[in-house]
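Missing here: one protein chain of the complex. Every other protein chain is in place.
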Amino acid sequence: MINSSLINSSLTQLSHMLASKQISSVEMTQSFLARIQQYNPTINAYIALDEEKTMAQAAAADARIAAGNAEPLTGIPFAQKDIFCAKGWKTTCGSKMLANFVAPYDAHVISQFDAAGAVNLGKTNMDEFAMGSSNETSYFGGVKNPWDFDRVPGGSSGGSAAAVAARLCAAATGTDTGGSIRQPASLCGFTGLKPTYGLVSRYGMIAFASSLDQAGPMAKSAEDCALMMNVMAGFDARDSTSLDRPKEDYTRGLNALSGDQPLKGLRIGLPKEYFAEGLDANVAKVVQDAIAEYRKLGAETVDISLPNSQLSIPVYYVLAPAEASSNLSRYDGVRYGHRAAEYDDLMDMYMKSRAEGFGAEVKRRILIGTYVLSAGYYDAYYLKAQQIRRLIAQDFTEAFKQCDIIMGPTAPSTAFKAGEKADDPVAMYLQDVYTIATNLAGLPGMSIPAGFAANSGDKTLPVGLQIIGNYFDEARMLDVAHAYQLTTDWHTQMPAGLE
Amino acid sequence: MEWEVVIGLETHTQLKTNTKIFSGASTTYGAEPNTQACEVSIALPGVLPVLNKQAVECAIQFGLAIDAEIAPRSVFARKNYFYPDLPKGYQISQYELPVVGKGKLTIQVPAGKHSEAYEKTIHITRAHLEEDAGKSVHGAVEGMSGIDLNRAGTPLLEIVTEPDMRSAAEAVAYAKKLHELVQWIGICDGNMQEGSFRCDVNVSVRPKGTEKLGTRREIKNLNSFKFMQQAIEYETQWQIDTLEDGGKIQQATVLFNPDTGETRAMRSKEEANDYRYFPDPDLLPLIVTEEDKARVKATMPELPEAMKARFEADYGLSAYDAAALTASRDMADYFVAAVQAGAEAKPAANWVMGTLSAKLNAEEKAIADSPVSAQQLAQLLKRIQDNTISNNAAKQVFEALWLAEGEVDEIIASKGLKQESDSGAIEAIIDGVLAANPAMVEEFKAGKEKAFNALVGQAMKASKGKANPAQVNEILKKKLT
Partner (left out) sequence: MALNIEDIKRIAHLARIEINEQEAASTLTKLSGILGLIEQMQAVNTEGIVPMSHSQDLAQRLREDVVTEVNQRETFQAIAPMTEHGLYLVPKVIE
């Protein structure tokens, strides 16, 4: 009875239910755990569950609610991507290397949720060290797309994505280095936001590519994302790249949208490069329809160009592996993590532990990164990529002189079949062709459900609309997304058979 | 063939901070293994570095002290290599853009067997901030090495010179001068046993008169000046012998064995180092403004060169004396304290460099631990000045002060060292001496100058050494003419 209304409720509605004692956090949490019990063996969204810890948090939240000092997210159960260290929780980052790693400290994001009184349902599956766009590189196996179990949920935040889409949590966290929040949001049909680089502290978030990694919310709606941003964003002295800015209320504009044309005056830039060859025609149609809807809401559209955008993939596949090759050097089997059972000497211990602990894609990226940084190649690859990175960022600076917000597809296609691209890294990398540039520029980007498109099979699958904002323009992006979600219902749809 | 040795130094100075360069873990020396290895020190997944303000200020101080360019913008880079004492698999250092640029240090090279003492300017190429590695401990468990990460992340300033030195003596003089300077400005405790000041010495030789540098070998981790001298001398001779025997020098890292006095190459690395430096994305550029520099400068002590010039100008000390007194901050502080306590500068300088230094050396004590305080020495010098005691008596007082037998005036009184300055009393003594030694008087009058000294001696003896010798001289002269 409670269940069906519960799982489709917004965070605000859940918060009201808790405040008005219609349900306790313990009951709410148990409902979600029951769903997880039922569906997770198939979907494989969660890779670590700890009922005792989860229920203790729920009980504490109930006490807090009873004491009258609840915050908006107090008592609500969230899923946490397994990239965030959570004290006492197994934190694997989807890797055999950390299969037995119990984090001895909390990531900043985890502390923020804890402080808000939120409940941690469990750690979600992900591509190993966040390297992937299908969740197929996880040591703990792939994740099923709740809309079609033959298909991938996208990645790297595939577990969180499936958990949100299958309603196995109220909402979830993700991280996005090249599209890892937005592409799964597109493939699984929900709302995901990658904030401006530096808004959410990276402390305790296991590093993939430090200058690109950014955590953000994955939820059913823009409104839910705004509430989560209020908890996740904020200055943290332990992260040198954390931005010291005044706290914002990301929900502040949501209720100010009114009238038939709430977005009157908004200039939406449409980059011609995002609608060119490589974009699936059915996906393009859905995106164009969504843009038409925005015109109805009062927005005007402007044709813009991001001339260097086709270079974002080459630049990314130099910079991200270079940083990763160095970030992953700490996994040497000395202080924690996997150590080979047998070895001859120190060198052999390193070579075997790392060969055994890392999967194929992670090794590939470490090798690429090692190569582009090695003597004689640095200037041609790394330095060059950093220079082009600036050109890519400047494209956006120019574009934002003509528009307030940029829209386009999030991913070039709908969810693809498991195994389809698993052995072709280059084809897989093209999944992030529209999302990577914002990471390189450090800009905020989000994906919202915009409809469904037919794919190779007979089913129709979710399509995401990408919204890119200027630096620190998250509140406006959320307003723009919310306006669309007030007049459409794509974001409320859920996969069949999981009710 | 005559050979010339070319030497450059890289010195790792451990900066005097409470915490590590990128985390709030303590840097106290000697703690139990890994008890000061926090989550950042052991490089847990997800941890991030934040730069220590004090470490930056130490670097700025050093830059100001060697008259160097301080980079308005410098960058931290990752130096990637695998080693068990390097938890992240990379060391955070500065590579292309160091915080301190070109500077210089003037050294005094002491006289040697074949050379006079001389001054020389050593050019410093750069100084950069970086983190120290941990330590490998051998022998705790059979066949294994133990890793202690307490030291991992300790802030270092690596100071690199141009290849400006041409002898072991110059290298040692530079190292000593640098060692003194970093302690003088308070950025390093200078403790070489604990590894706070470690030198790597690059040595190459070339035929005298040629320009092209020979292939260098780097002597790693020298932690005493004596070993440095020995190591360079051995290494230089080894390279010359090798070349003269028709051999070639291979670039190598060598270690000095103090037991044999020899250097030997480390087990050759399996591969050429490829450190894959790149800017650390976890850290932003370090910006140092003019205001930052001014603020740091205001907190710095007077530098040795400035103090030396001041000693010459204000106290009329010779350049040699002024240099000697400013060779160490403690000695300079002692001297200044003595002058401030009322001692005259010149005698104070003589006593500090003479009697006091000799005694300290003999007893292997540092001037900071001198049993005779600067105030006591000043009081002693005042008593010489006001003729209360003779120079000879002052030596006795000094010995007594060293043994903590009391204060200056107490010692003079208890030992009866006060000299006789009453001219009536001295006249009476002299009259007695003249009466008792008519033969000497006759000799003097006959032109024998020696007899005068003998009479002075007799008078001093009669006064039991307490008569003021100058007065004795004066009165005796009057009486005999």
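Read from first to last, the chains carry the letters A and B; within each, the first residue is number 1.
Here is the rule we use: contacts are C-beta pairs under 8 Å (C-beta built on N, C-alpha and C of every residue); 3 or more make two chains touch, one makes a residue touch a chain.
Since the model is a prediction, treat every value here as computed from it, not as a measurement.
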Displayed chains contacting the withheld chain: A, B
Contact with the hidden chain (one of A:A19, A:L49 or A:L346): A:L346
Sole residue of A:A56, A:A292 or A:L391 that reaches the chain not shown, by the stated touch rule: A:L391
Hidden-chain contact residue, picked from the options A:T92, A:T177 or A:S211: A:S211
Which residue of A:V26, A:A86, A:V109 or A:L243 touches the chain not shown here: A:L243
Touching the absent chain when the full complex is considered, from A:M126, A:I181 or A:V334: A:V334
Residue numbers in chain B that touch the chain omitted from display: 17-19, 23-26, 32-39, 42, 44, 50-56, 75-76, 82-84, 136-138, 140-141, 143-149, 255, 266-267, 271, 274, 276, 279, 281, 283-287
Residues of chain A (touch criterion as defined above) contacting the omitted chain: 100-102, 104, 197-198, 211, 237, 240-241, 243-244, 308, 310-311, 313-315, 317-318, 325, 332-337, 339, 343-352, 354-355, 358, 363-364, 366-368, 370-372, 374, 377, 380-381, 383-391, 393, 425-426, 429, 440-443, 471
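Please note the rule applied: only the chains that are shown with their structure count from here on.
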Whole-Å separation of chain centres (CA-atom averages), chain A against chain B: 58
Contact set on chain A toward chain B in their complex: 84-85, 91, 93, 98, 101, 103-105, 107, 202-207, 209-211, 237-241, 322-323, 325-326, 328-332, 334-336, 346-347, 350, 370, 373-375, 378, 382
Touch list for chain B against partner chain A, complex: 39, 42-51, 78, 80, 82, 84, 87-90, 145, 147, 149, 270, 274, 276-278, 281-284
